[in-house]
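Showing subunit A:
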Amino acid sequence: MTERTPRTCLALFAGLAFCASALAEEVQVAVAANFTAPLQAIARKFEKETGHNVVASFGATGQLYAQIQHGAPFEVYLAADDSTPAKLESAGLGVAGSRFTYAMGSLVLWSAKADYLDGSDAVLKQGQFQHLAIANPKAAPYGLAATQVLDKLGLRAALQSKLVEGQSITQALQFVSTGNAELGFVALSQVFKDGQLGSGSAWIVPQTLYAPINQDALLLKQGQHNPAARALLEYLQGPQAAAIITSYGYNR
Partner candidate 1 sequence: MPLTQADFDAVLLTLKLASLTTVLLLLIGTPIAWWLARTGSWLKQPIGAIVALPLVLPPTVIGFYLLVSMGPHGFIGQLTQSLGLGTLTFTFSGLVIGSLFYSLPFVVQPLQNAFEAIGRAPLEAAATLRANPWDAFFTVVLPLAKPGFITAAILGFAHTVGEFGVVLMIGGNIPGKTQVASVQIYNHVETLEYAQAHWLAGGMLAFSFIVLLALYSGRRVRQGW
Partner candidate 2 sequence: MLKQLFGGQPLVGPAQAAEKLIRARFKIERPGFALDVDLCLPGRGISALFGHSGSGKTSCLRCFAGLDQAPDGYLEVNGELWQDSANGQFVAPHQRALGYVFQDANLFAHLSVRRNLEYGRKRIPAHSRRVPLEQAVELLGIGHLLQRMPDNLSGGERQRVAIARALLTSPRLLLMDEPLASLDLKRKLEVLPYLERLHEELDIPILYVSHSPDEVARLADHLVVLDEGKVQASGPLKETLLRSDLPFMFEEDAEAVVDGIVSHYEPDYRLLSIRLSGTDAVLQLTHAPLAAGKPVRVKIKARDVSLSLQQAQDTSLLNLLPARVEHWLALDNQAQMLVGLRVGDERMIARITRYSFDRLGIHAQQALWVQVKSVSLLASD
């Protein structure tokens, strides 16, 4: 959350210059922080192909929700869960029927130390550590998923005293990457690079241990007449976007 500049402007003027046309429009996107990197990659391709211009604001899902509620000028909302967009949709702030799951998050137990985890849940079960970082389960879907995993494995009570919560999944990752927590449940997308683990060691949690982490997109009321907004949502469902999304550790 803090390492990546919020409200990064993604306008790529070079791309625009090639495709400048009467159709070129700007689209304001509110993006959940965990989807920062893939969206930047997708936006680059999208802008090159369509000539539209993507302006993205990154933030926590709840925070963005509050801003949208209070009149923030966003046109597309890419949440980290499915319940928040649903709320906006039923509140009439989103275009009815425009909501879809653009990505499914994968949970990973990760440690910054190279040989700490052996690709299984053994270390978790032994409990020989001081701190296990998770995202706030009330605020972040990955946090909720983490508690579901602990419940399924029957480790919740034993590990309760070792849990440290980050306000977001980004902060949970920070706790682990600085070594303050030996391990933590984070999003695979955070530690995945080009289809493999960037550093440290991990256990990719089987999907059966937690409810799917659906990340839903929604066309907001302000964007319903903006062709660029609709084009971006369409592009997100296409094969090029899907390739990028999976390379960042999400499922489709």
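Convention: a contact is a pair of C-beta atoms (placed from the backbone, for glycine too) under 8 Å apart; a residue touches a chain by one contact, two chains touch by 3 or more; residues count from 1.
The candidate set was assembled so that all candidates are chains of the complex that A comes from, given by their letters.
Model, not experiment: these values are computed from the prediction.
A.B. asks: Among 1 or 2, which chain makes contact with subunit A in the assembled complex?
C.D. replies: Candidate touching the shown chain: 1.
A.B. asks: If we count contacts the way the header does, which residues on subunit A are in touch with candidate 1 in the complex?
C.D. replies: 2, 60, 62-63, 65-66, 87, 130-131, 133, 136, 138-139, 163-167, 171, 174-175, 178-181
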